[in-house]
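Here the complex is missing a single protein chain, while all its other protein chains stay put.
The block that comes next holds chain A.
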Amino acid sequence: MGSVLALAGAGRQNWPFSSDTPHPQWDTPLPHWDTPPRWERRDGRLPNPGSFHALHHSCKDVFPQQIEGVKMIVNKTLSSFFKASHTFHLSAVSPSQYRFHVEHRQSDSHGKDTDSPVLIGEMDSSGSLNAHSLLHLSERIRAKAVFQTQQAQFMTWQFETEYRGNDFTAAVTMANPDVLRESVILVAHFLQSVCSGLVLGGELVYHRGRHEEGGILTLAGQYSGPNWVATLNAGKGGAHASYYHRANKQIQVGVEFEASTRTQETTASFGYQMELPEANMVFRGMVNSRCIIGGVLEKSLSPLPATLLMGAFVNHRGDKLQVGLGINVG
């Protein structure tokens, strides 16, 4: 919304590493059925609220990812630090591509605060590069650098520093600093755990170009219950509200409402996720106020280390269909 990734035109769909959430070690885990909820973890002291980008993730994870065409992902674990994956994507609406993704990340983590940096790189068959590097400068300070190119041209170069206190998180991001064109985008995030279950915070985006300058302030709040999470972002750029509810071990439900003043559009979505571990299957479904419905079925072919994904998205208003088929091996 007001974040840099939104400004750069990327949302969750354009996230370079489509299938998994990028930094599972850094973002606190979702309220789970078995583990105690995160706001009660520290015996009376308020826990760290996590990063600003992760505020809506518990709701967004319930929604199905739009898949299109045929996609095959082969994951190989070379050692406890190295993982490589090859992605072949044949698509009807965009040119087909092969992607190579490599990760240097300590997988058998002794704790969240590991010393080794996390380096993630992804290269396209057309030459586009995506690189993330995450460094722990100290126990509480983390630094991140992101580079994205489109073939030979740099689209995004972004540097972020985050400080995690006992019950607050502060982060400063500088995106696309360009000395020659005198343009920069600065984003500051702050989140504070106010009481058990309540997190308040804000985001300030300041962008400056040669001829223009502007700032957008967005306030954020998140309230969590034993098995639900409600989040609200409101500011001049629009509002984004989401509600996540875990009905039982198998069913999770999410409702999302987005309004943007830039595009003058509001969207309401309802999504659900159903897990049947006995049948080795996860199904995610979604209904939209733009008359878009979609469902994605993930079935793990149990003796083989492979997962089959089948999904369909239908736009009833425009009578359009997107069907996708995917196989994840390894």
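The rule is simple: a contact is a pair of C-beta atoms (placed from the backbone, for glycine too) under 8 Å apart; a residue touches a chain by one contact, two chains touch by 3 or more; residues count from 1.
In this text, contacts and distances are computed from a predicted model.
S.K.: For the chain that's not shown, choose its UniProt protein name out of "Mitochondrial import receptor subunit TOM22 homolog", "proteasome endopeptidase complex", "Autophagy-related protein 101" or "VPS33B late endosome and lysosome associated".
M.R.: In UniProt, the chain that is not shown appears as "Mitochondrial import receptor subunit TOM22 homolog".
S.K.: Can you work out which residue in A:Val253, A:Met274 or A:Ala306 touches the chain that's missing from view?
M.R.: A:Met274
S.K.: One chain isn't shown here. Among A:Val287, A:Ala306 or A:Ile327, which residue touches it?
M.R.: Per the contact definition at the top, the residue touching the missing chain is A:Val287.
S.K.: Kindly note down the residues of chain A that lie in touch with the hidden chain.
M.R.: 274, 276, 278-279, 281, 283, 285, 287, 293-295, 297, 299, 310, 312, 314, 316
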